[in-house]
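Could you have a look at this structure, given as structure tokens, before my questions?
One protein chain is absent from this view; the other protein chains keep their places.
Letters are used for the chains, namely A, B and C, taken in the order the chains are written, and counting of residues starts over at 1 for each.
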Amino acid sequence: MVKEVAIVGIGTTGFRATTPDVSYRELTYEAAKKAYLDCGIGPKDIGAFVATSEDFLEGYSIADEYAPDQLGAVLKPIYTVTGDFIQSLGSGVMMILSGLYDIVVVQALSKASNMLTKPYMIEFAMDPLYARQMRELPDYVAGLDMARYMFDTGTTKEDCAQVVVKNRRNAMFNPYAAHGCDLSVDYVMASEPVSYPLCELDISQCSDGAVVVVLARGEVARSLTKKPIWVRGIAWISDTPNLERMEWGKARYAELAAKKAYSMAGIKAPRSEIDFAEINDEFSYKELMHMEALGLCNPGEARYLVRDGVTEITGDLPINTMGGLMGIGNAFEANGAHLVLSTVLQLRGEAGKNQLRDVTTGLAMSWRGIPTNTGAVVILSN
Amino acid sequence: MALVERLQVTTQVGYWCGEIPLEYIYTYGRAGEAFYRTLIEKEKILGAYCPQCDAIFVPASIFCERCFERIEGNYRELEPVGIVETFTVLYKNIDGTLKEKPELIAMINIKGAVGGLLHYLKEVDPKDVKIGMQVKAVFKPKDQREGGLKDISHFKPL
Amino acid sequence: MLDPERIKNTATKLSFEDIQTKKVLSFKYKPNLKYAWDNGVAIGRYLAELKNGRIIGKRCNSCKRILVPPRLFCELCWRPTDEWEYLKDTGTILTFVVSHVNWDASRVKPGQRYHTPAVIELDGAGKDQGILHLINEIEPYDIRIGMRVQAVWKPPEERIGAITDIKYFKVIGG
Partner (left out) sequence: MGLRRVAIVGAGITKFYRYTQETPKELAYEAAKMALDSCGMTLKDIDCVVLGSAPDAFDGVHMKGEYLLDGAGGYKKPYMRHFVGGGTGVLSPIHGWFHVASGMFDTCLVVAEEKMSSAFPHPAGAFLTIFDHTTEQPLFPTLIWIFAIEMHRFMHRHGYTKEQIAQVAVKNKKNAIDHPSAQLPGEITVQDVLNSEVMAYPVNRLDISPTSDGAAAIVLAAEHVARRVTEKPVWIDGVGYCLDTAYWCNRDLYYPDYLEVAARNAYQMAGIKEPSKEIHVAEPYDPFTYKELHHMEGLMLCRRGESVKLLLDGVTQRDGNLPCSPSGGLLGVGNPIAAAGLMKIIEIFLQLRGEAGKRQVPGKPTCGLAQAWGDLMQVGTVVVMRI
């Protein structure tokens, strides 16, 4: 895709484990205000808005009702995508390419700290005819997936623990991250088993936060900012929703979405053309599984890259430079948003201490978590 | 940053509790009804054969998700045996409490079919469980079967 | 053209009894969906003042409204709101309803009073600036749009900082 749609403005409240002092309205308003100031626009300049939310995460039956006010979208075109932020971003890109709008705003927020019964909410997403009737802690699905992945690739628990150590250390120098921490591999390996081989610290902790992104068409983008971040490729794919028939130990959704995004971006050799990636690591093994599915390395090779420091900030293929979900937090529908945020900050040279040198192309990838097989990929470049 | 005013004193912080008070009764649909009737009456696992994909898909459904052909009429009754595609040892309950005894849960591919069931593995020591292991279903007594996944008590090694 | 024959076979009609009498199999499930929503600055102050027996709004000098319930930004002008402003607990009925059903669609029992919710424009808040609340101490069908109403508060010791600290609005004229 030629240089046609760019991210010109981005605003966030940052991510914290709890945000008890602000309501979801105030949280979103703050992110929107910063995004619009970031590129010098106001609500009247915006053609349309796309919000991201799932009813039962917000605690409403029709959560989209409460989207417009905080974004300045009253009596303006706005709708909600019940999916990951990168899917909403895809909608925004399509809306600009359709020719109807020059500027589209895309939003996502998390108030995970307000959800008191998270495991039951995830169980409520399962098929009531089969998997849901087990009435067990849904993490068993990740346990099954991790076990198969380790069986197929020879990846060890230690390799997975290395991911946790890397990402949470990177998060310590990311002011927007909630769960930065300096851990050792042994410390992570010693955490309590939840659904073996999945242990406590193999699971990312939740966080609250909001992100608002401003998309603009080609020439309008250039007029609004000196550092437009071009959307060179974007795709989202859903594999079977049936746990009874899915391919365990694989991330086919990421493979297929990446293939589409690479072809749109004209990328032939991802390993060399992608400078860094911010990808879903809701569970430690997922970063490795996703690296392989995205073609950033061969199947079964991810563990060597993480072991040899290739995916550190100082390595050849930095992964989750700002902390990923392990470091910034599992923000449900807003996961894609903070992964895109981290990618944009690196490409703009605004990543602070974690700033990579002379990077041009970054990849952000999201997965919608248990019990889905839905992933989305976006390729950005400065 | 963007808010003109902030809470200054921690006692001002507050929240409002609530819940979504709903209840559900899910009917099983045409294929699901057939699946569980077969389970109850014949202790068999119902799949559906898709001629276009040349595969039997379990659990049975009225359509093939891959080629979207209607396969409602091609039900196949399969033996309740399969292999362990993957397994895990679950230590915690959904309410966060620790289980007295960790439970073994496995993805069991039904022999001769694509797909299978997630279920408990019992009558086996976790150390002996291997991916690829052959297992078979153990059914509850017929009069205790209510038409649900738990009509199968668990799977055990063949 | 829509094919009536095919449409007939797309769905199998059931009745409530079919499910109750287990003519068809089913799975019963009660989701566990509990939340604690952060009030934040504006709603936090609103509830705190309700506990003191007062209704507070926040003024927007741009569109000249006093926003109730209060918010930190005016959603129409998209700017921070200005002074906090106490509102009188009197107002006018903009519209109302006589509801013979409860929230779960069950009917109000004979002898029980029908619910009479209304949108009440609070004095001084500005045109159409209303809140949802209940009307009482009047026969449901005697209520008229335009009637003047006043809040009836719970005694201070029973107030917890909630919209229900106002029991209902009673008619005071018009």
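By our rule, a residue touches a chain if its C-beta (ideal position, glycine included) is under 8 Å from a C-beta of that chain, and two chains touch if they have at least 3 such contacts.
Being a predicted model, the structure only gives us computed values, none of them experimental.
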item: Contact list for the unshown chain, restricted to visible chains; value: A, B, C
item: Contact with the hidden chain (one of B:Leu7, B:Ala31 or B:Val124); value: B:Ala31
item: Omitted-chain contact residue, chosen from A:Cys199, A:Ile237 or A:Ile313; value: A:Ile237
item: Of A:Gln87, A:Asn167 or A:Thr225, the residue in touch with the unshown chain; value: A:Gln87
item: Contacts of subunit B with the absent chain, listed as residue ranges; value: 16, 18, 20-33, 61-63, 65-68, 70
item: Interface with the undisplayed chain - residues on subunit C; value: 1-4, 6-8, 10-16, 18-19, 24, 29, 31, 35, 37, 39, 43, 46-47, 65, 67-69, 75-76, 94-106, 115, 117-119, 128-134, 140-141, 145, 162-164
item: Residues belonging to subunit A that touch the chain removed from view; value: 54-56, 59-62, 64-69, 73-83, 87, 90-91, 93-95, 97-100, 121-122, 124-125, 127-129, 235-242, 252, 256, 260, 264, 368, 371-372, 374
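The definition used in the following text is that only the chains that are shown with their structure count from here on.
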item: Overall pattern in which the protein chains touch one another (line/ring/star/complete/other); value: complete
item: Inter-centroid spacing, subunit C versus subunit A (mean Cα positions, whole Å); value: 36
item: Mean-CA-position distance for subunit C and subunit B (Å); value: 41
item: Separation of subunit A from subunit B, taking each centre as the mean of its C-alpha atoms, in whole Å; value: 28
item: Subunit B, residues touching no fewer than two other chains; value: 3, 6-7, 13, 15, 18, 20, 24, 26, 28, 32, 148
item: Residue numbers of subunit C (touch at least two other chains); value: 27, 29, 31, 33-39, 41, 43, 72
item: Parts of subunit A lying in touch with subunit B, wherever the complex brings them together; value: 13, 20-22, 26, 29-30, 33-34, 56, 59, 61, 114, 119-120, 123, 128-131, 133-140, 143-148, 151, 192-198, 240, 242-245, 248-249
item: Touching residues on subunit C, where the partner in the complex is subunit B; value: 12, 14, 19, 22, 24-31, 33-39, 41, 43-45, 47-48, 72, 80-81, 161-162
item: Subunit C contact footprint on subunit A (complex, rising order); value: 19-26, 29, 42-43, 56, 59, 68-70, 72, 74, 111, 113-117, 120-121, 124, 128-129, 132-133
